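Only one protein chain is missing; all other protein chains are in place.
This part shows chain A:
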Amino acid sequence: MSAYLVTIGLEIHAHILTASKMFDGCPANYAGAEPNTFVSVVSLGLPGTLPVVNQAAVERAALTGLALNCRINERSVFSRKSYIYPDLVKGYQISQYDEPLCSEGWIEIRTAAGATKRIGIERLHIEEDTGRLSHAEAGTSLIDYNRAGMPLMEIVSCPELETPEEARLYFEKMRQILVWIGVNSGNLEEGALRCDANVSVRPVGQQHYGAKVEIKNINSYRYVERALAFEIKRQIALLQAGGVVHQETRGWDELRGETVGQRSKEFAHDYRYFPEPDIPPIVLDATWMAARQAELPELPDARRMRFMEAYGLNLQDADLLTLERSVADYYEAGVAAAQAIGASPKEVANWVLNEGFRLLKDRGEAYEQLATRVPVAHLAEIINLVAQGSVTRSVAKQVFEESFDSGQTPAAIVKAKGLTQISDSDAMRSVVQHVLADPKAAKAIAEYRGGKTSAVQFLVGMVMKATKGQANPHITRTLLEEELAAS
């Protein structure tokens, strides 16, 4: 296998989050709607209609360009890409061709082996999305134009990905960034983000690239990895058998687990691009550029680094806390609140990751729900209750969970359920005596008296169980030792 070099490039299509469509005031929030209920005369391409560019779409696409380290071009031009296919109403798609909005950027991915790799981005341009075809009974297709005219960014990587894993990581990283800066919903299932993968193989030593095969419309991380792995194997097997790889478009068939050739003749790439006469060029000045720059938030990689340096987190925790911006914001608000009561950033990270993430996963909720479920004030209250010795750590975890589900303040839960840590020596001494009288304690008592002092831990556990975790562990231990010495 290693006798071949693999070259992969991804074209990612991402909806731009806007209220209206790309070229008119038709509403853009069509997800889940009945077919053809989010369609206007412009998205339907009726004669005599005039497309007018959505300002927010240009701003967000440029912001994306900045996040991807691209150059934002002062001048960009919309072009018509002509082809006849029923997902397009006009017979052409309004896109950008030789003068895109953004050029020459890069992002970094980190492989499972821990290596960081920079992947170049050739361009980012704006276009309109197409309608959706579904195949119906015998010889017919049905078309829904709700998606037609949606603002779309096409982000083209340089052919610098070398394995299916790298392609998946790149796709994941792209989603993280787009959602982080608020330009895309990240919803792969709804098609808000999808990719085409170009892949070729060539024997080691061959200078020119092998024939390029394009795999269309992949909308999951898993599929991109599986489709590419299959396609690479297919191409290498073909070459080894003395065959020739033809340049073509293939589709990924998840059920069969293979790529399938699509009829290439029908899709001859003869798009006859020419400048869109209805849309004057986009010209952006320095003030406009500066405004976009000012909108750019601290990006996930930078934030992860800062979390490690400023809060002493390890890479794994810092990674998890910067998966989504809502989580990173929540964590930092928690750190600030905890600081006031003398708790460490690591303590906050443990609560967010161990309890918060566990409950979100268990209850099937999104990360952004955490701040609603357990507001930062509640998180700080729980940390404070533990720090003050009011509740034991194990009780605090129960309180966190109850607060997560009910929304009640931790202090109210502790009070209502009488969960305050028992530190009253008299009350506890009777519990200790009761436990020592329990036949189940006999073995540990004998061991302790035989010189194995660690056996007291078992007895501490019994007291904890008897008090539902409310006993102060230090006092428990002291009392046990006293009682064992006395009797």
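By our rule, a residue touches a chain if its C-beta (ideal position, glycine included) is under 8 Å from a C-beta of that chain, and two chains touch if they have at least 3 such contacts; residues count from 1.
Please note the rule applied: contacts and distances are computed from a predicted model.
K.L.:
Could you check which of "3-isopropylmalate dehydratase small subunit", "Aspartyl/glutamyl-tRNA(Asn/Gln) amidotransferase subunit C", "Amino acid ABC transporter permease" or "NADH-quinone oxidoreductase subunit L" matches the UniProt name for the chain that's left out?
P.N.:
In UniProt, the chain that is not shown appears as "Aspartyl/glutamyl-tRNA(Asn/Gln) amidotransferase subunit C".
K.L.:
Looking at the whole complex, which of A:54, A:73, A:95 or A:130 touches the chain that is not displayed?
P.N.:
Answering carefully, the residue with contact to the hidden chain is A:54.
K.L.:
Using the touch definition up top, pick the residue from A:167, A:282, A:349 or A:413 that touches the left-out chain.
P.N.:
The missing chain is touched by A:282.
K.L.:
Please identify which residue in A:136, A:241, A:286 or A:486 touches the non-displayed chain.
P.N.:
A:136
K.L.:
Sort through A:37, A:339 or A:453 and give me the one touching the missing partner chain.
P.N.:
Of the listed residues, the one touching the omitted chain is A:37.
K.L.:
Could you list which residues of chain A touch the chain missing from the display?
P.N.:
18-20, 24-28, 34-41, 44, 52-58, 77, 82-86, 133-136, 139-145, 262-263, 268, 270, 272, 274-275, 277, 279-284
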